[in-house]
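Pasting a structure here, questions to come.
All protein chains but one are shown in place.
Showing subunit A:
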Amino acid sequence: MSSTPSSDNQRLDQRSAAPVAGHEPGTAGQEPVLSVRRLRVEFPTRHGTLVALDDVSFDIAPGEVLGVVGESGAGKSMTGNAVIRLLEPPGRIAEGEIHLSGKRIDNLPEDEFVPLRGRHIGMIFQDPLTSLNPLFSIGDQLVETIRAHLPMNEREAREEALKLLCEVGIPAPESRLDSYPHQFSGGMRQRVVIALALAARPEFIIADEPTTALDVSVQAQILALLKRLCADHGTAVMLVTHDMGVIAETADRVAVMYAGRLIEIGPVDEVVRNPQHPYTKGLMASIPGITKKLERLYQIEGSMPRLAAIPSGCAFNPRCPHAQKRCRDERPDLMPAEGSRAACWLHDPVDPLPPRQDVEGREVSHVR
């Protein structure tokens, strides 16, 4: 079921031979808030080891929003969970390093890591109702969070809570402080969750599908809020979502994931308007647009491989219109491609693979 030992070894050899990537373009000049290097997450099972994240590296600069997209099972949430150490057992970080503000955090003992959560890393989950305790008023929850992280007494913390609710745009915060989560609408709850995540002024926030449970008009409000607050406080955000539209409007840079690997990363304009990896191209073309009118949507044939059956070489090769022998044998690293970086042999700086052409000599294209 799982990858054979020999292919595993091959991959290991490649990794050790490759130079360790430095800072990415786009974050140069600034010390990144979060720096993930060659992260590998494994799930040992009876049938062999499943590799849920494989060789994932990225940086996030202060005040920057990095969007992480991909389909379900691509490893987007897993990346966030690995950073904040919420992996479901038996999942574990097998390799790689995670640095927060220059300090390595993946090897910290549990009792030193726990205080980081909330204080230095904030978390916003998809469902605002389950991330709030239904038995405590939101005032109590805010005060508790603030006092857990900041040296404040009850009264100061309550004032701070009031300020936070104001900041996230809750009308009449004095009267809402003693309300319970069920008395809020979905959008208001998500505002409270954002207030909680920001309570201790963390330098980094993981927002995992923060607007998926909300209606579009409310979604627009929440995204604008998140973007404004993080810009004001210089908070770095990792925005995990499956919605390309949300990314396009909110993120500064985008990381596209596929089968547990990072396959393209770059500034949002570049990746959205001029995607370089064949998977990203297909993904963009398969999204129905408001302004474009297509008779048919492009469809990427097949589906993402299960973790137990990730093909050798490039994980996308069985579905890729350009796939050639090298794609099936060797796994590509991220390589500079136009304005972004893509893990695709078409962009090999030394020996770029020619794109496949159709009978009339045109490049096989996704957009029809």
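In this section, a residue touches a chain if its C-beta (ideal position, glycine included) is under 8 Å from a C-beta of that chain, and two chains touch if they have at least 3 such contacts; residues count from 1.
Definition applied: contacts and distances are computed from a predicted model.
Q: Per UniProt, what's the omitted chain called: "ABC transporter permease", "Helicase-like protein", "4Fe-4S ferredoxin" or "ATP-binding cassette domain-containing protein"?
A: For the chain not displayed, UniProt's protein name is "ATP-binding cassette domain-containing protein".
Q: Please pick, from A:135, A:172, A:290 or A:350, the residue that touches the omitted chain in the full complex.
A: Spelled out, the listed residue whose C-beta touches the missing chain is A:290.
Q: Touching the left-out chain: which of A:153, A:175 or A:217?
A: A:217
Q: Applying the definition given at the start, please give the residues of subunit A touching the unseen chain.
A: 71-72, 185-188, 215-221, 223-224, 242-246, 248-250, 268-269, 272-273, 282-284, 286-301, 303, 368
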